[in-house]
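What you see is the complex with one protein chain gone and the rest in place.
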Amino acid sequence: MTISRSRPRLRTTLAAVLSMPSMAALADWSKLNLPFGVTPYSHTIYHLHNIIMWICVAIGVIVFGAIFYSIFKFRKSQGAVAAQWHESTLVEILWTIVPLLILIAMSVPATKALIMMEDVSKSDLTIKVTGYQWKWRYDYVNDGVGFFSTLGQSSNVARQLKSGIDPHSVDNYLLEVDHELVVPINKKIRFLTTASDVIHSWWVPDLGWKRDAIPGYINESWALIEKEGTYRGQCAELCGKDHGFMPIVVRAVSEADYKAWLEKMKAEQAPAPHASNELSNNTLLAQRR
Amino acid sequence: MTNAHAHHHYYVPDPSRWPITATIAIFTMFVGGALTLDEQTYGPKILLGGFVLFVYMLFGWFGDVIRESEKGTYGHWEDTSFRMGMMWFIFSEVMFFAAFFGALFYARVLSVPWLAGAGAKAATHQFLWPSFITDWPLLQVPNNYGFKEAKDVIGAWGVPALNTAILLTSGGTVTWAHWALKKNNRGQLILGLALTVALGALFVGLQAKEYGHAYHELGLTLNAGIYGATFFMLTGFHGFHVTMGTIMLATILARSIRGHFKPDHHFAFEAVAWYWHFVDVVWIGLFIFVYWL
Partner (left out) sequence: MSDAAIHDEHHDHHPYGGMTRWLTTTNHKDIGTMYLVFALIMFFIGGAMAMVIRLELFQPGLQFVDPVFFNSMTTMHALVMIFGAVMPAWTGFANWLIPMMIGAPDMALPRLNNWSFWILPFAFTLLLSTLFMPGGGPAGGWTMYPPLVLQTGAAFPFLIFSIHFMGASSIAGAINIIATVFNLRAPGMTLMKLPLFVWTWIITAFLLIASMPVLAGAVTMLLTDKFFGTAFFSAAGGGDPVMFQHIFWFFGHPEVYILILPAFGIASAIIPTFARKPLFGYASMVYAAASIAFLSFIVWAHHMFTVGMPLAGELFFMYATVLIAVPTGVKVFNWVATMWQSSMTFETPMLFAIAFVVLFTIGGFSGLMLGVTPIDFQYQDTYFVVAHFHYVLVTGAIFSIMAGTYFWLPKWTGHMYDEGLGKLHFWLSTISVNVLFFPQHFLGLAGMPRRIPDYAVQFADWNMVSSIGGFVFGGSQILFLVVIVKCVRGGQKATDRVWEGAHGLEWTLPSPPPYHSFSTPPAPATIEGGMR
(Lines give C-alpha, C1' and ligand atoms only; values in the text may rest on other atoms or scores of the structure.)
Protein backbone atom coordinates (compact mmCIF):
# COMPACT_ATOMS: atom_id res chain seq x y z
CA MET A 1 0.00 0.00 0.00
CA THR A 2 1.03 3.64 0.23
CA ILE A 3 3.83 4.62 2.56
CA SER A 4 1.45 6.49 4.77
CA ARG A 5 0.43 3.18 6.21
CA SER A 6 3.57 1.64 7.60
CA ARG A 7 4.85 4.64 9.56
CA PRO A 8 1.74 5.29 11.64
CA ARG A 9 1.77 1.60 12.47
CA LEU A 10 4.92 2.01 14.55
CA ARG A 11 3.44 4.94 16.35
CA THR A 12 0.17 3.25 16.97
CA THR A 13 1.83 0.16 18.45
CA LEU A 14 3.67 2.39 20.83
CA ALA A 15 0.51 4.21 21.67
CA ALA A 16 -1.35 0.98 22.11
CA VAL A 17 1.11 -0.17 24.74
CA LEU A 18 0.68 3.10 26.58
CA SER A 19 -3.08 2.82 26.55
CA MET A 20 -3.14 -0.86 27.54
CA PRO A 21 -4.58 -0.35 31.00
CA SER A 22 -7.60 1.24 29.41
CA MET A 23 -8.54 -1.84 27.50
CA ALA A 24 -7.89 -4.26 30.32
CA ALA A 25 -9.79 -2.24 32.88
CA LEU A 26 -13.22 -2.38 31.39
CA ALA A 27 -14.66 -5.36 29.65
CA ASP A 28 -17.25 -3.43 27.70
CA TRP A 29 -15.04 -0.45 27.22
CA SER A 30 -15.72 -0.29 23.51
CA LYS A 31 -19.30 0.79 24.11
CA LEU A 32 -18.19 3.75 26.20
CA ASN A 33 -15.26 4.89 24.16
CA LEU A 34 -14.40 6.05 20.69
CA PRO A 35 -14.57 3.27 18.13
CA PHE A 36 -11.20 1.84 17.17
CA GLY A 37 -12.27 2.29 13.58
CA VAL A 38 -11.13 0.80 10.32
CA THR A 39 -8.69 3.35 8.91
CA PRO A 40 -5.08 4.05 9.86
CA TYR A 41 -6.08 7.52 10.92
CA SER A 42 -8.88 6.28 13.15
CA HIS A 43 -6.43 4.00 14.96
CA THR A 44 -3.95 6.81 15.44
CA ILE A 45 -6.44 9.12 17.00
CA TYR A 46 -8.01 6.33 18.99
CA HIS A 47 -4.71 5.91 20.78
CA LEU A 48 -4.09 9.60 21.01
CA HIS A 49 -7.51 10.00 22.58
CA ASN A 50 -6.79 7.27 25.11
CA ILE A 51 -3.42 8.66 26.04
CA ILE A 52 -4.71 12.16 26.59
CA MET A 53 -7.71 10.90 28.49
CA TRP A 54 -5.54 8.88 30.82
CA ILE A 55 -3.20 11.81 31.33
CA CYS A 56 -6.24 13.80 32.40
CA VAL A 57 -7.39 11.00 34.65
CA ALA A 58 -3.97 10.82 36.25
CA ILE A 59 -3.87 14.56 36.88
CA GLY A 60 -7.41 14.29 38.15
CA VAL A 61 -6.45 11.57 40.60
CA ILE A 62 -3.66 13.73 41.96
CA VAL A 63 -5.69 16.94 42.17
CA PHE A 64 -8.89 15.41 43.45
CA GLY A 65 -6.88 13.15 45.73
CA ALA A 66 -5.32 16.21 47.30
CA ILE A 67 -8.73 17.83 47.68
CA PHE A 68 -10.31 14.82 49.33
CA TYR A 69 -7.29 14.24 51.51
CA SER A 70 -7.62 17.85 52.70
CA ILE A 71 -11.32 17.43 53.28
CA PHE A 72 -10.73 14.51 55.58
CA LYS A 73 -7.51 15.60 57.16
CA PHE A 74 -7.80 19.35 57.54
CA ARG A 75 -11.24 19.80 58.98
CA LYS A 76 -11.95 22.02 61.90
CA SER A 77 -14.05 19.40 63.60
CA GLN A 78 -10.94 17.22 63.73
CA GLY A 79 -9.10 19.99 65.51
CA ALA A 80 -7.09 21.07 62.47
CA VAL A 81 -5.43 24.43 62.89
CA ALA A 82 -4.95 26.50 59.75
CA ALA A 83 -1.42 27.33 58.71
CA GLN A 84 -0.98 30.85 57.43
CA TRP A 85 1.41 30.40 54.51
CA HIS A 86 0.03 31.61 51.23
CA GLU A 87 2.81 31.74 48.71
CA SER A 88 5.69 29.72 47.37
CA THR A 89 7.40 30.86 44.24
CA LEU A 90 9.04 27.50 43.72
CA VAL A 91 5.81 25.49 43.83
CA GLU A 92 4.04 28.00 41.66
CA ILE A 93 6.72 27.86 39.01
CA LEU A 94 6.70 24.11 39.20
CA TRP A 95 3.01 23.74 38.59
CA THR A 96 3.23 26.12 35.70
CA ILE A 97 6.12 24.33 34.01
CA VAL A 98 5.04 20.74 34.52
CA PRO A 99 1.62 21.08 32.84
CA LEU A 100 3.33 23.02 30.07
CA LEU A 101 5.71 20.12 29.46
CA ILE A 102 2.83 17.66 29.49
CA LEU A 103 1.06 19.76 26.88
CA ILE A 104 4.11 19.95 24.68
CA ALA A 105 4.48 16.20 24.91
CA MET A 106 0.86 15.82 23.86
CA SER A 107 1.18 18.21 20.98
CA VAL A 108 3.88 16.24 19.23
CA PRO A 109 1.83 13.17 18.31
CA ALA A 110 -1.20 15.40 17.76
CA THR A 111 0.70 17.46 15.22
CA LYS A 112 1.85 14.33 13.40
CA ALA A 113 -1.66 12.93 13.31
CA LEU A 114 -2.98 16.16 11.89
CA ILE A 115 -0.36 16.32 9.19
CA MET A 116 -1.25 12.78 8.23
CA MET A 117 -4.94 13.66 8.06
CA GLU A 118 -4.46 16.70 5.90
CA ASP A 119 -2.35 14.89 3.31
CA VAL A 120 -4.89 14.10 0.61
CA SER A 121 -2.33 13.52 -2.11
CA LYS A 122 -1.90 10.27 -4.05
CA SER A 123 -5.46 9.14 -3.78
CA ASP A 124 -6.80 6.20 -5.75
CA LEU A 125 -10.29 7.49 -6.31
CA THR A 126 -12.34 10.60 -5.62
CA ILE A 127 -15.86 10.75 -4.28
CA LYS A 128 -17.77 13.97 -4.11
CA VAL A 129 -20.20 14.17 -1.21
CA THR A 130 -22.90 16.80 -1.33
CA GLY A 131 -25.22 17.54 1.56
CA TYR A 132 -28.81 18.50 0.89
CA GLN A 133 -31.67 19.22 3.23
CA TRP A 134 -31.99 16.29 4.08
CA LYS A 135 -30.12 13.73 2.06
CA TRP A 136 -26.68 13.06 0.71
CA ARG A 137 -25.52 12.85 -2.84
CA TYR A 138 -22.48 10.83 -3.84
CA ASP A 139 -20.63 11.32 -7.10
CA TYR A 140 -17.85 9.00 -8.18
CA VAL A 141 -15.96 11.72 -9.95
CA ASN A 142 -13.71 9.52 -12.08
CA ASP A 143 -16.46 7.16 -13.12
CA GLY A 144 -19.40 9.40 -13.75
CA VAL A 145 -21.62 7.55 -11.33
CA GLY A 146 -23.77 9.40 -8.87
CA PHE A 147 -26.87 8.98 -6.71
CA PHE A 148 -28.79 10.29 -3.74
CA SER A 149 -28.90 8.55 -0.42
CA THR A 150 -31.81 9.09 1.96
CA LEU A 151 -33.11 7.70 5.23
CA GLY A 152 -34.38 4.12 4.93
CA GLN A 153 -38.12 3.70 4.55
CA SER A 154 -38.81 1.69 7.71
CA SER A 155 -36.93 4.19 9.86
CA ASN A 156 -38.67 7.03 8.15
CA VAL A 157 -42.06 5.65 9.03
CA ALA A 158 -41.10 4.88 12.59
CA ARG A 159 -39.55 8.24 13.28
CA GLN A 160 -42.67 10.29 12.63
CA LEU A 161 -44.04 12.07 15.67
CA LYS A 162 -46.14 9.66 17.74
CA SER A 163 -45.83 6.95 15.10
CA GLY A 164 -46.39 4.35 17.78
CA ILE A 165 -43.72 2.12 16.24
CA ASP A 166 -41.09 0.95 18.69
CA PRO A 167 -37.71 2.02 17.33
CA HIS A 168 -36.18 -1.11 18.78
CA SER A 169 -38.22 -3.12 16.34
CA VAL A 170 -36.70 -1.36 13.33
CA ASP A 171 -33.39 -2.68 12.00
CA ASN A 172 -30.66 -0.06 12.28
CA TYR A 173 -33.18 2.55 13.33
CA LEU A 174 -32.18 5.92 11.83
CA LEU A 175 -28.92 4.46 10.53
CA GLU A 176 -30.25 2.90 7.35
CA VAL A 177 -30.33 4.43 3.86
CA ASP A 178 -31.85 3.52 0.54
CA HIS A 179 -28.56 3.72 -1.40
CA GLU A 180 -25.33 2.97 0.39
CA LEU A 181 -22.02 4.48 -0.52
CA VAL A 182 -20.02 1.57 -1.85
CA VAL A 183 -16.24 1.83 -1.70
CA PRO A 184 -13.29 -0.48 -2.17
CA ILE A 185 -11.06 -1.45 0.74
CA ASN A 186 -7.35 -0.72 0.86
CA LYS A 187 -7.62 2.22 -1.51
CA LYS A 188 -6.93 5.79 -0.58
CA ILE A 189 -10.24 7.48 -1.16
CA ARG A 190 -10.35 11.23 -1.47
CA PHE A 191 -13.60 12.76 -0.29
CA LEU A 192 -14.74 16.13 -1.56
CA THR A 193 -17.42 17.46 0.74
CA THR A 194 -19.74 20.29 -0.13
CA ALA A 195 -23.36 21.21 0.30
CA SER A 196 -26.12 22.65 -1.79
CA ASP A 197 -28.16 24.60 0.74
CA VAL A 198 -26.97 24.86 4.33
CA ILE A 199 -23.96 23.48 6.15
CA HIS A 200 -23.96 19.75 6.84
CA SER A 201 -21.20 17.56 8.13
CA TRP A 202 -20.25 14.15 6.84
CA TRP A 203 -19.31 11.80 9.63
CA VAL A 204 -18.71 8.09 9.88
CA PRO A 205 -17.11 7.40 13.27
CA ASP A 206 -15.29 4.30 12.06
CA LEU A 207 -13.37 6.37 9.54
CA GLY A 208 -12.07 8.56 12.36
CA TRP A 209 -13.08 12.04 11.22
CA LYS A 210 -15.90 14.29 10.16
CA ARG A 211 -15.76 17.12 7.71
CA ASP A 212 -18.21 19.96 7.23
CA ALA A 213 -20.02 20.29 3.95
CA ILE A 214 -20.07 24.00 3.21
CA PRO A 215 -22.25 25.38 0.44
CA GLY A 216 -20.06 26.93 -2.22
CA TYR A 217 -16.81 25.43 -0.95
CA ILE A 218 -15.24 22.03 -1.17
CA ASN A 219 -13.31 20.40 1.64
CA GLU A 220 -10.96 17.54 1.01
CA SER A 221 -10.28 14.62 3.27
CA TRP A 222 -9.35 10.99 2.84
CA ALA A 223 -9.85 7.51 4.17
CA LEU A 224 -8.29 4.17 3.56
CA ILE A 225 -10.59 1.46 4.80
CA GLU A 226 -8.82 -1.70 5.89
CA LYS A 227 -11.72 -4.01 6.54
CA GLU A 228 -14.78 -5.02 4.60
CA GLY A 229 -17.97 -4.12 6.36
CA THR A 230 -20.83 -1.66 6.70
CA TYR A 231 -20.05 1.55 8.58
CA ARG A 232 -22.74 3.89 9.74
CA GLY A 233 -22.73 7.56 10.56
CA GLN A 234 -24.89 10.68 10.58
CA CYS A 235 -24.96 14.28 9.54
CA ALA A 236 -23.13 16.14 12.28
CA GLU A 237 -24.00 19.76 11.72
CA LEU A 238 -27.41 21.15 12.53
CA CYS A 239 -29.07 21.59 9.16
CA GLY A 240 -32.69 22.19 10.04
CA LYS A 241 -35.75 20.11 10.64
CA ASP A 242 -34.47 16.69 9.63
CA HIS A 243 -30.86 17.06 10.69
CA GLY A 244 -31.28 13.97 12.83
CA PHE A 245 -32.56 12.00 9.90
CA MET A 246 -29.89 12.07 7.22
CA PRO A 247 -27.72 9.04 7.99
CA ILE A 248 -24.67 7.86 6.13
CA VAL A 249 -23.96 4.24 5.34
CA VAL A 250 -20.67 3.18 3.81
CA ARG A 251 -20.25 -0.35 2.56
CA ALA A 252 -16.61 -1.27 2.09
CA VAL A 253 -16.09 -4.20 -0.23
CA SER A 254 -13.22 -5.98 -1.93
CA GLU A 255 -11.80 -4.37 -5.01
CA ALA A 256 -13.35 -6.99 -7.27
CA ASP A 257 -16.78 -6.50 -5.75
CA TYR A 258 -16.38 -2.79 -6.05
CA LYS A 259 -15.54 -3.04 -9.75
CA ALA A 260 -18.56 -5.22 -10.33
CA TRP A 261 -20.80 -2.83 -8.46
CA LEU A 262 -19.43 0.11 -10.40
CA GLU A 263 -20.07 -1.56 -13.74
CA LYS A 264 -23.60 -2.30 -12.69
CA MET A 265 -24.14 1.30 -11.70
CA LYS A 266 -22.66 2.60 -14.92
CA ALA A 267 -25.00 0.44 -16.88
CA GLU A 268 -27.97 1.73 -14.92
CA GLN A 269 -27.06 5.37 -15.21
CA ALA A 270 -26.16 7.27 -18.30
CA PRO A 271 -24.93 10.31 -16.46
CA ALA A 272 -24.51 13.69 -17.98
CA PRO A 273 -21.06 15.01 -17.15
CA HIS A 274 -21.13 17.45 -14.25
CA ALA A 275 -24.86 17.04 -13.85
CA SER A 276 -24.45 17.08 -10.13
CA ASN A 277 -22.49 20.29 -10.14
CA GLU A 278 -25.13 22.17 -11.99
CA LEU A 279 -27.71 20.74 -9.71
CA SER A 280 -25.78 21.71 -6.65
CA ASN A 281 -25.10 25.24 -7.80
CA ASN A 282 -28.63 25.92 -8.82
CA THR A 283 -30.14 24.66 -5.63
CA LEU A 284 -27.60 26.71 -3.80
CA LEU A 285 -28.68 29.81 -5.63
CA ALA A 286 -32.33 29.09 -5.22
CA GLN A 287 -31.70 29.36 -1.51
CA ARG A 288 -31.07 33.03 -1.91
CA ARG A 289 -34.61 34.28 -1.73
CA MET B 1 -15.94 70.31 45.40
CA THR B 2 -13.36 69.58 42.77
CA ASN B 3 -11.30 66.68 43.94
CA ALA B 4 -11.77 63.37 45.63
CA HIS B 5 -10.56 64.61 48.97
CA ALA B 6 -12.44 67.82 49.35
CA HIS B 7 -15.49 66.13 47.92
CA HIS B 8 -16.18 63.06 49.96
CA HIS B 9 -19.59 62.35 48.64
CA TYR B 10 -19.72 60.91 45.21
CA TYR B 11 -22.79 62.13 43.44
CA VAL B 12 -25.35 59.36 43.14
CA PRO B 13 -28.25 60.71 41.14
CA ASP B 14 -31.81 60.36 42.35
CA PRO B 15 -34.01 57.78 40.71
CA SER B 16 -34.55 58.70 37.11
CA ARG B 17 -37.23 57.83 34.63
CA TRP B 18 -34.97 58.31 31.62
CA PRO B 19 -33.26 54.94 31.48
CA ILE B 20 -36.52 53.03 31.45
CA THR B 21 -37.86 55.48 28.89
CA ALA B 22 -34.81 54.80 26.76
CA THR B 23 -35.36 51.08 27.04
CA ILE B 24 -39.00 51.33 26.06
CA ALA B 25 -38.13 53.61 23.15
CA ILE B 26 -35.49 51.25 21.80
CA PHE B 27 -37.71 48.26 22.40
CA THR B 28 -40.45 49.93 20.41
CA MET B 29 -38.04 50.74 17.62
CA PHE B 30 -36.84 47.15 17.54
CA VAL B 31 -40.37 45.79 17.44
CA GLY B 32 -41.28 48.28 14.74
CA GLY B 33 -38.12 47.55 12.79
CA ALA B 34 -38.58 43.81 13.02
CA LEU B 35 -42.20 44.07 11.92
CA THR B 36 -41.17 46.30 9.06
CA LEU B 37 -38.63 43.74 7.91
CA ASP B 38 -41.29 41.06 8.26
CA GLU B 39 -43.38 43.21 5.91
CA GLN B 40 -46.12 44.08 8.35
CA THR B 41 -47.80 47.29 7.33
CA TYR B 42 -47.97 48.74 10.84
CA GLY B 43 -44.25 48.16 11.39
CA PRO B 44 -43.01 51.57 10.23
CA LYS B 45 -45.54 53.36 12.41
CA ILE B 46 -44.33 51.58 15.51
CA LEU B 47 -40.77 52.26 14.47
CA LEU B 48 -41.50 55.94 14.12
CA GLY B 49 -43.28 56.03 17.47
CA GLY B 50 -40.26 54.49 19.14
CA PHE B 51 -37.98 56.97 17.45
CA VAL B 52 -40.00 59.94 18.64
CA LEU B 53 -39.91 58.61 22.18
CA PHE B 54 -36.20 58.05 21.81
CA VAL B 55 -35.57 61.63 20.80
CA TYR B 56 -37.74 62.84 23.66
CA MET B 57 -35.71 60.65 25.99
CA LEU B 58 -32.43 62.07 24.67
CA PHE B 59 -33.59 65.58 25.48
CA GLY B 60 -34.79 64.49 28.89
CA TRP B 61 -31.78 62.46 29.94
CA PHE B 62 -29.14 64.77 28.57
CA GLY B 63 -31.16 67.72 29.80
CA ASP B 64 -30.90 66.38 33.34
CA VAL B 65 -27.21 65.76 33.01
CA ILE B 66 -26.55 69.20 31.54
CA ARG B 67 -28.55 70.90 34.29
CA GLU B 68 -26.68 68.97 36.94
CA SER B 69 -23.40 69.79 35.28
CA GLU B 70 -24.15 73.48 35.04
CA LYS B 71 -25.17 73.50 38.69
CA GLY B 72 -21.71 72.25 39.56
CA THR B 73 -22.88 68.89 40.75
CA TYR B 74 -20.02 67.08 39.10
CA GLY B 75 -16.59 67.38 40.55
CA HIS B 76 -13.37 65.95 39.35
CA TRP B 77 -14.35 62.57 40.76
CA GLU B 78 -17.57 62.23 38.78
CA ASP B 79 -15.81 63.61 35.75
CA THR B 80 -13.35 60.74 35.85
CA SER B 81 -16.18 58.23 35.77
CA PHE B 82 -17.63 59.92 32.71
CA ARG B 83 -14.26 59.92 31.03
CA MET B 84 -13.73 56.25 31.65
CA GLY B 85 -17.23 55.53 30.48
CA MET B 86 -16.69 57.42 27.24
CA MET B 87 -13.30 55.88 26.63
CA TRP B 88 -14.53 52.35 26.95
CA PHE B 89 -17.63 53.12 24.97
CA ILE B 90 -15.43 54.29 22.12
CA PHE B 91 -13.35 51.17 22.48
CA SER B 92 -16.50 49.07 22.10
CA GLU B 93 -17.26 50.99 18.93
CA VAL B 94 -13.79 50.21 17.66
CA MET B 95 -14.52 46.54 18.16
CA PHE B 96 -17.82 46.90 16.34
CA PHE B 97 -15.96 48.23 13.32
CA ALA B 98 -13.36 45.53 13.78
CA ALA B 99 -16.02 42.94 12.93
CA PHE B 100 -16.59 44.56 9.54
CA PHE B 101 -12.91 45.14 8.87
CA GLY B 102 -12.47 41.47 9.73
CA ALA B 103 -15.06 40.58 7.10
CA LEU B 104 -13.29 42.78 4.57
CA PHE B 105 -9.89 41.21 5.15
CA TYR B 106 -11.34 37.72 5.24
CA ALA B 107 -12.99 38.24 1.87
CA ARG B 108 -9.95 39.81 0.25
CA VAL B 109 -7.32 37.53 1.65
CA LEU B 110 -9.19 34.27 2.00
CA SER B 111 -12.61 33.67 0.55
CA VAL B 112 -12.32 35.36 -2.83
CA PRO B 113 -8.93 33.78 -3.65
CA TRP B 114 -10.23 30.45 -2.37
CA LEU B 115 -13.16 30.55 -4.72
CA ALA B 116 -10.65 31.02 -7.49
CA GLY B 117 -8.73 27.97 -6.34
CA ALA B 118 -6.02 29.38 -4.09
CA GLY B 119 -4.48 27.42 -1.24
CA ALA B 120 -6.10 24.18 -0.30
CA LYS B 121 -9.27 25.04 -2.19
CA ALA B 122 -8.32 23.93 -5.67
CA ALA B 123 -11.28 21.56 -5.77
CA THR B 124 -13.65 24.38 -4.86
CA HIS B 125 -12.63 26.19 -7.99
CA GLN B 126 -12.44 23.15 -10.19
CA PHE B 127 -15.83 21.71 -9.35
CA LEU B 128 -17.97 24.64 -8.29
CA TRP B 129 -16.72 27.87 -9.80
CA PRO B 130 -14.51 26.89 -12.74
CA SER B 131 -14.83 30.23 -14.52
CA PHE B 132 -14.36 32.50 -11.52
CA ILE B 133 -11.32 34.75 -11.46
CA THR B 134 -10.07 36.38 -8.29
CA ASP B 135 -9.98 40.15 -8.32
CA TRP B 136 -10.23 43.08 -5.95
CA PRO B 137 -12.33 45.17 -6.05
CA LEU B 138 -14.47 42.24 -7.01
CA LEU B 139 -16.87 43.24 -9.76
CA GLN B 140 -17.68 39.86 -11.20
CA VAL B 141 -19.03 37.58 -8.53
CA PRO B 142 -18.79 33.80 -8.75
CA ASN B 143 -22.42 33.57 -9.72
CA ASN B 144 -24.56 36.60 -10.34
CA TYR B 145 -27.86 34.88 -9.69
CA GLY B 146 -29.46 37.01 -6.99
CA PHE B 147 -26.81 39.71 -7.27
CA LYS B 148 -26.60 42.84 -9.36
CA GLU B 149 -23.00 43.22 -10.41
CA ALA B 150 -21.43 46.67 -10.33
CA LYS B 151 -19.97 48.35 -13.39
CA ASP B 152 -17.27 50.08 -11.43
CA VAL B 153 -16.24 51.12 -7.96
CA ILE B 154 -15.53 54.50 -6.45
CA GLY B 155 -11.89 55.46 -6.86
CA ALA B 156 -9.86 56.74 -3.96
CA TRP B 157 -8.62 59.99 -5.39
CA GLY B 158 -11.87 61.77 -6.11
CA VAL B 159 -14.41 62.56 -3.45
CA PRO B 160 -12.97 60.09 -0.92
CA ALA B 161 -9.64 61.90 -0.90
CA LEU B 162 -11.47 65.21 -0.56
CA ASN B 163 -13.48 63.74 2.30
CA THR B 164 -10.28 62.61 3.96
CA ALA B 165 -9.02 66.16 3.82
CA ILE B 166 -12.32 67.43 5.19
CA LEU B 167 -12.31 65.07 8.13
CA LEU B 168 -8.67 65.70 8.93
CA THR B 169 -9.28 69.44 8.84
CA SER B 170 -12.29 69.03 11.08
CA GLY B 171 -10.10 67.16 13.54
CA GLY B 172 -7.92 70.25 13.51
CA THR B 173 -10.75 72.72 13.94
CA VAL B 174 -12.19 70.84 16.89
CA THR B 175 -8.77 70.85 18.56
CA TRP B 176 -8.49 74.54 17.81
CA ALA B 177 -11.85 75.04 19.52
CA HIS B 178 -10.61 73.02 22.47
CA TRP B 179 -7.55 75.26 22.88
CA ALA B 180 -9.84 78.21 22.76
CA LEU B 181 -12.02 76.76 25.47
CA LYS B 182 -9.02 76.15 27.66
CA LYS B 183 -7.96 79.77 27.19
CA ASN B 184 -11.58 80.80 27.71
CA ASN B 185 -11.69 82.41 24.30
CA ARG B 186 -15.40 81.96 23.64
CA GLY B 187 -15.40 83.48 20.18
CA GLN B 188 -12.76 81.16 18.87
CA LEU B 189 -14.46 78.24 20.62
CA ILE B 190 -17.74 78.92 18.86
CA LEU B 191 -16.08 79.56 15.54
CA GLY B 192 -14.01 76.38 15.81
CA LEU B 193 -17.03 74.29 16.66
CA ALA B 194 -19.16 75.86 13.97
CA LEU B 195 -16.47 75.09 11.42
CA THR B 196 -16.27 71.52 12.63
CA VAL B 197 -20.02 71.06 12.38
CA ALA B 198 -19.96 72.53 8.90
CA LEU B 199 -17.16 70.23 7.82
CA GLY B 200 -18.97 67.25 9.30
CA ALA B 201 -22.13 68.14 7.45
CA LEU B 202 -20.16 68.69 4.27
CA PHE B 203 -18.62 65.25 4.65
CA VAL B 204 -22.00 63.61 5.09
CA GLY B 205 -23.37 65.52 2.13
CA LEU B 206 -20.54 64.50 -0.16
CA GLN B 207 -20.80 60.94 1.04
CA ALA B 208 -24.52 60.93 0.28
CA LYS B 209 -23.79 62.25 -3.19
CA GLU B 210 -21.21 59.52 -3.72
CA TYR B 211 -23.73 56.92 -2.63
CA GLY B 212 -26.18 58.26 -5.17
CA HIS B 213 -23.49 58.08 -7.83
CA ALA B 214 -22.60 54.53 -6.81
CA TYR B 215 -26.17 53.34 -6.80
CA HIS B 216 -27.37 55.05 -9.94
CA GLU B 217 -24.40 55.32 -12.23
CA LEU B 218 -22.00 52.61 -11.15
CA GLY B 219 -24.52 50.00 -10.08
CA LEU B 220 -22.48 49.53 -6.96
CA THR B 221 -25.01 48.51 -4.32
CA LEU B 222 -25.29 46.48 -1.15
CA ASN B 223 -26.42 43.73 -3.46
CA ALA B 224 -23.35 43.77 -5.73
CA GLY B 225 -21.56 40.90 -4.06
CA ILE B 226 -18.94 40.90 -1.35
CA TYR B 227 -17.28 44.14 -2.46
CA GLY B 228 -20.51 46.09 -2.33
CA ALA B 229 -21.43 44.45 0.95
CA THR B 230 -18.21 45.32 2.74
CA PHE B 231 -18.02 48.72 1.07
CA PHE B 232 -21.46 49.88 2.13
CA MET B 233 -21.38 48.22 5.51
CA LEU B 234 -18.12 49.93 6.46
CA THR B 235 -18.70 53.29 4.89
CA GLY B 236 -22.37 53.19 5.85
CA PHE B 237 -21.76 52.61 9.54
CA HIS B 238 -19.00 55.17 9.39
CA GLY B 239 -21.30 57.68 7.76
CA PHE B 240 -23.87 57.00 10.43
CA HIS B 241 -21.26 57.67 13.08
CA VAL B 242 -20.23 60.90 11.42
CA THR B 243 -23.85 61.95 11.40
CA MET B 244 -24.17 61.16 15.10
CA GLY B 245 -20.91 62.96 15.73
CA THR B 246 -22.11 66.00 13.85
CA ILE B 247 -25.30 66.09 15.89
CA MET B 248 -23.25 65.81 19.05
CA LEU B 249 -20.99 68.60 17.86
CA ALA B 250 -23.98 70.74 17.07
CA THR B 251 -25.26 70.14 20.57
CA ILE B 252 -22.10 71.29 22.23
CA LEU B 253 -21.95 74.18 19.82
CA ALA B 254 -25.41 75.22 21.01
CA ARG B 255 -24.29 74.81 24.59
CA SER B 256 -21.16 76.85 23.97
CA ILE B 257 -23.28 79.59 22.54
CA ARG B 258 -25.33 79.52 25.72
CA GLY B 259 -22.16 79.95 27.70
CA HIS B 260 -21.78 76.43 28.99
CA PHE B 261 -18.36 74.85 29.77
CA LYS B 262 -15.50 76.17 31.81
CA PRO B 263 -11.83 76.16 30.89
CA ASP B 264 -11.14 73.44 33.44
CA HIS B 265 -14.46 71.65 33.36
CA HIS B 266 -15.95 70.57 30.09
CA PHE B 267 -16.25 66.81 29.95
CA ALA B 268 -19.03 66.87 27.37
CA PHE B 269 -16.85 68.85 25.00
CA GLU B 270 -14.01 66.44 25.35
CA ALA B 271 -16.21 63.41 24.99
CA VAL B 272 -17.53 64.69 21.71
CA ALA B 273 -14.03 65.62 20.57
CA TRP B 274 -12.77 62.11 21.35
CA TYR B 275 -15.67 60.64 19.50
CA TRP B 276 -14.91 62.86 16.55
CA HIS B 277 -11.29 61.79 16.51
CA PHE B 278 -12.39 58.17 16.67
CA VAL B 279 -14.62 58.69 13.64
CA ASP B 280 -11.66 60.34 11.96
CA VAL B 281 -9.33 57.44 12.60
CA VAL B 282 -11.86 54.92 11.35
CA TRP B 283 -12.11 56.95 8.17
CA ILE B 284 -8.37 56.75 7.66
CA GLY B 285 -8.66 52.98 7.93
CA LEU B 286 -11.50 53.04 5.44
CA PHE B 287 -9.70 55.29 3.04
CA ILE B 288 -6.68 53.05 3.02
CA PHE B 289 -8.30 49.64 2.96
CA VAL B 290 -11.61 50.23 1.25
CA TYR B 291 -10.85 52.91 -1.31
CA TRP B 292 -7.15 52.98 -1.84
CA LEU B 293 -5.43 49.60 -1.57
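Which chain is which? They are A and B, in the order written, and residues in each are numbered from 1.
In this section, a residue touches a chain if its C-beta (ideal position, glycine included) is under 8 Å from a C-beta of that chain, and two chains touch if they have at least 3 such contacts.
This is a predicted model, so every value here is computed, not measured.
In the complete complex, the residue from B:V55, B:A99 or B:M244 that touches the missing chain is B:A99. The chain omitted from view is touched by exactly one of A:Y132, A:F147 or A:Y217, namely A:Y217.
Annotation for chain B: contacts to the undisplayed chain at residues 4, 7-20, 22-24, 26-27, 30-31, 33-34, 37-38, 61, 68, 71, 73, 77, 80-82, 84-85, 88-89, 91-100, 102-103, 106-107, 110-112, 114-115, 119-120, 128-129, 138, 141-147, 221-223, 225-230, 232-233. Residue-level contact of chain A with the missing chain is found at 31-35, 41, 44-45, 48-49, 52-53, 56, 59-60, 63-64, 66-67, 70-71, 74-77, 80-87, 91-92, 95-96, 99-100, 103, 106-107, 110-111, 113-115, 117-118, 158-163, 165-168, 172-175, 193, 197-199, 201, 203, 205, 208-212, 214-217, 219-221, 233-245, 284-285, 287-288.
In this text, only the chains that are shown with their structure count from here on.
On chain A, the positions that touch chain B within their shared complex are 128, 192, 194, 216-218, 220, 277, 280-281, 285, 288-289. Of all the residues in chain B, the ones that touch chain A in their complex are 114-115, 120-121, 123-124, 127-129, 142-143, 145-146.
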